[in-house]
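The other protein chains are all here in position, but one chain of the complex has been omitted.
Moving on, here comes chain A:
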């Protein structure tokens, strides 16, 4: 340092509260697991840990979406700042798109554009957080909810999803957990991490429970319409006259473009409760000081939503169905892993690990680290999503890559099985 003077006294420090608040997001855990990849392994890495199949050619998004973005940029009409809630044509297009599946019409004013669904989650939790409040989250779930709740000092209480019942919500625990400070419960449908689709009847019961408790539902529908089993996808907004629903979603999954960062927060509230209780004003105030999605991507939204053909959607769903079938039959061949429920939607499945059948595998995290090192396959340890000694496996991959990956998992398990 200049002048050889002793270190100046610096008055600033990092924010320890933030760094120790173990930001264990999926990305963070996967990064750590990736560190164990053996560079010398010539085989391609099979990524079955994250919800992002965009790198696989078979999952490439529709040219319609690319065209829409190119058109928007070249028009030079969307280089400016957007309104804080998002530009009207985009909000209108989304309201029409979502209203197709609802018994009422959403207004463009019910739609708020966000930087992906993750930012919509950020907004909702920030708006609901206040001293002593608590929120009910599913276990297993999506750890961004826990991370944002911790950041906002919002207490989290977990209700269980029941593997023996197709991962339905244990509504008894929901009622037992809630108290006068509970503000909301989160439902992720199609289910991440479980790969389930909730039935109409079950969602209705959830809505009635929520009404009884006087809370609202946050319906995370980022995987909307990615359903390929016997249960059709039903948006929670269908039950919004029973209890208010805030839906969060995006184009990321259905169009396989998570990097585009275009999501939405929707107030499904035909009875105007959210308006009455100041939630709408809070959402607007929060968005006023928050970053926005790129204006030209907002500009491309009407074209993307209106012109994408059903062919594209069916193609994606067909690949996912094929993947789920491959997954379910291959996983049965691996004795130390049990799949309680065949996936019928979304991109993931939760499977139970019987690590007692394995030599020298301590737990799910250890399993994933060693799998990465020995087989160059990435899966997510269940502890990250709330279920220790389970695994979240992404089946959304090029089918041949999935086959390869599962074969390597099987080889790994056989190599590590306890000798009798």
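Some notes on this structure:
By our rule, contacts are C-beta pairs under 8 Å (C-beta built on N, C-alpha and C of every residue); 3 or more make two chains touch, one makes a residue touch a chain; residues count from 1.
The definition used in the following text is that contacts and distances are computed from a predicted model.
Matching "Tryptophan synthase", "Glucose-induced degradation protein 8 homolog", "Radical S-adenosyl methionine domain-containing protein" or "Aminotransferase" against the UniProt entry of the left-out chain gives the name "Aminotransferase".
Per the touch definition above, the residue from A:69, A:222 or A:265 contacting the chain not shown is A:69. Note on the undisplayed chain: of the listed residues A:44, A:232 or A:291, the one touching it is A:291. Annotation: of A:41, A:281, A:318 or A:333, A:281 touches the absent chain (contact as defined above).
Interface note: of A:106, A:174, A:188 or A:215, the residue touching the hidden chain in the full complex is A:215.
If you put the missing chain back, the residues of chain A touching it would be 1-2, 8-19, 21, 23, 25, 27-28, 31, 50, 52, 54-55, 60-61, 66, 69-70, 73-74, 76, 78-84, 114-116, 118-119, 122, 127-128, 130, 133, 144, 147-148, 151, 180-184, 214-216, 241-242, 244, 256-261, 271, 273, 276-282, 285-286, 288-297.
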